[in-house]
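One protein chain omitted, others in place.
By written order: A, B and C. Residues from 1 in each chain.
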Amino acid sequence: MARVAVDVVIKPEILDPQGKAIQAALARSGHAGVTEVRAGKHFELDVDGAVTDEELERLAGSILANPVIETWTVTRLADGEAR
Amino acid sequence: MARVAVDVVIKPEILDPQGKAIQAALARSGHAGVTEVRAGKHFELDVDGAVTDEELERLAGSILANPVIETWTVTRLADGEAR
Amino acid sequence: MTVRIGVITFPGSLDDVDALRAAKIVGAEPVSLWHADADLHGVDAVIIPGGFSYGDYLRAGAIAAQAPVMRSVVDAARGGLPVLGICNGFQVLCEAGLLPGALVRNAGLRFRCIDQQLTVERTSSVWTSRYRSEYDDVRPILIPLKHAEGRYVATEHDLDALEAEDRVLFRYHGDNPNGSLRDIAGICSADGRIAGLMPHPEHAIDALTGPGTDGLGMFSSLMDSLVGAAS
Partner (left out) sequence: MTSTGMTSGGMTTTSTTGNDLTGSEIAQDTVILAAASPEKPQPYAELGLKDDEYARIRSILGRRPTEAELAMYSVMWSEHCSYKSSKVHLAYFGETTTDAMREKMLAGIGENAGVVEIGDGWAATFKIESHNHPSYVEPYQGAATGVGGIVRDILAMGARPVAVTDQLRFGPADAGDTARVLPGVVAGISGHGNALGRANIGGETHFAASYAGTPLVNAGCIGVLRASDMYTAHASGVGNKVVLYGSRTGLDGIGGASVLASATFSDAADGGARRKLPSVQVGDPFAEKVLIECTLELFAADLVAGISDLGAAGLACATSELASAGDGGMIVDLDTVPLRAEGMSAAEILTSESQERMCAIVEPAKVDAFLAVCAKWDVPAVVIGEVTDTGRLVISHRGEVVVDVPPRTVAHDGPVYRRPFHRPDSQDALQANTSANLPRPADDELGGLILRLAASENLCAKGWITDQYDRYVRGHTVLAQRSDAGMVRVDDETSLGLAMASDCNARLTALDPYRGTQLALAEAYRNVATSGATPLAVTNCLNFGSPEDPGVMWQFREAVHGLADGCAELGIPVTGGNVSFYNQTGSEAILPTPVVGVLGVIDDVARRIGPRFGQGRTSEMLFLLGETRDELDGSEWARVVHGHLGGVPPLVDLAAEQRLAGVMAQAAKAGLVTAAHDLSEGGLAQALVEMCVLSDCGAAITVPPPNPFVALFSETPARILVAVPTSRLGEFAQLCEEHSQPSSALGTVTPTRPRLEISGVADISVAEMREAWTGTLPALFG
């Protein structure tokens, strides 16, 4: 059993209004040092030993992310580590 | 200028309908090796040098996450690295 | 001949009954299709209705695109079966790869339910022939729209190709309600048989319950083409 994190973010060329709104909210509440925010999704998967990196890559790119609009990274987390 | 990732997940004891639905979808499409999915949010922030870890912690806990139902982790990413 | 129009129900579908009603109003036999059943039951066209299929918990339409019934729809659509995706149905068609691009969170970030004017950009499709007028200038039609994730995006390349191939079916007229690129509200396949749009023509088929009857044209157009083809 391993834990895997998949992070999905919208491609930089696509407008991210949610990121913009969060950046504005941060600036309003005194966190002007945050100059840009991109909002995306974070998945934590528990996978059994048989699941290969290739399978993870495939399921991330075909199901967890939509390659038309998003990019993703797959990271195997150290035992028990949660992100 | 540094890049910071903030990952927000729903507390383990609170219902995560998204994760449940995604896990079922993965199983249906042949990825039965994924036994559990937690769905959360992933933010990437560009912050200027003056922003301290304490400030990041504070803004994550007050604006990016809702501490009533969510937990979060803040990670400074290596230069240029996107997660 | 009786025309049979199938309407898919996924868990979480909302406007399936409205689509079935629209099919009935234009004289077709409405047929309910179930997400878990790959059999299309010999229907002459398929409508994928609005709603939140499987809760839209991953991305709108993403999980539904993997449903057994969709595998059959994809095959049949490639074989020429007319398919219309409305709102969530449009999202499903994009996720299933039958139409290009994707639908993302509205620029204003909120769910919007409004009556929206649209221009019909192409009247030579099986879904829009009724909007053809004697003159070339088709008047804008008024159709309800209701979604949180209806901003149409695609690469510049894809957008240019859509325009070049005359595959933009509808554009928002007046205010753009969600930030869609090039004001796109609906698109179709090159042959005009596979179509998707965010607004809800099935909510504009009766002036009593909608802003008017401008949506009826989409269903009547289909009937024209199917009945015409048979006779």
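Throughout what follows, contacts are C-beta pairs under 8 Å (C-beta built on N, C-alpha and C of every residue); 3 or more make two chains touch, one makes a residue touch a chain.
A quick note: this is a predicted structure, and the numbers were derived from the prediction, not measured.
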Contact set of the excluded chain (shown chains only): B, C
Touching residue (missing chain; options C:L14, C:A38, C:V74 or C:A161): C:L14
Among C:R59, C:R122, C:K146 or C:R193, the residue in touch with the chain that has been omitted: C:K146
Residues of chain B in contact with the chain not shown: 10, 13-15, 17, 21, 66, 68-69
Touch list for chain C against the chain that is not drawn: 11-12, 14-15, 17-18, 21, 51-52, 54-55, 57, 110-114, 144, 146, 148, 200, 202-203, 206, 208-210
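The criterion applied here is as follows: only the chains that are shown with their structure count from here on.
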Chain A and chain C: spacing of chain centres that average the CA atoms, whole Å: 30
CA centroid of chain B to CA centroid of chain C, Å: 34
Rounded Å distance, chain A centre to chain B centre (Cα mean): 7
Shared-contact residues (touching 2 or more other chains) in chain A: 63-64
Residues of chain C engaged with two or more neighbouring chains: 58, 62, 66
List of chain B residues in touch with chain A within their complex: 1, 5, 7-9, 19, 22, 25-26, 29, 31, 33-48, 50-51, 55, 59, 62-64, 73, 75, 82-83
Partner chain C, residues of chain A touching it in the complex: 10, 14-15, 17-18, 21, 63-64, 66, 68-69
Chain C residues touching chain A - in the complex, by the definition given at the top: 58-59, 62, 66, 94-95, 100-102, 104-109, 153-155, 179
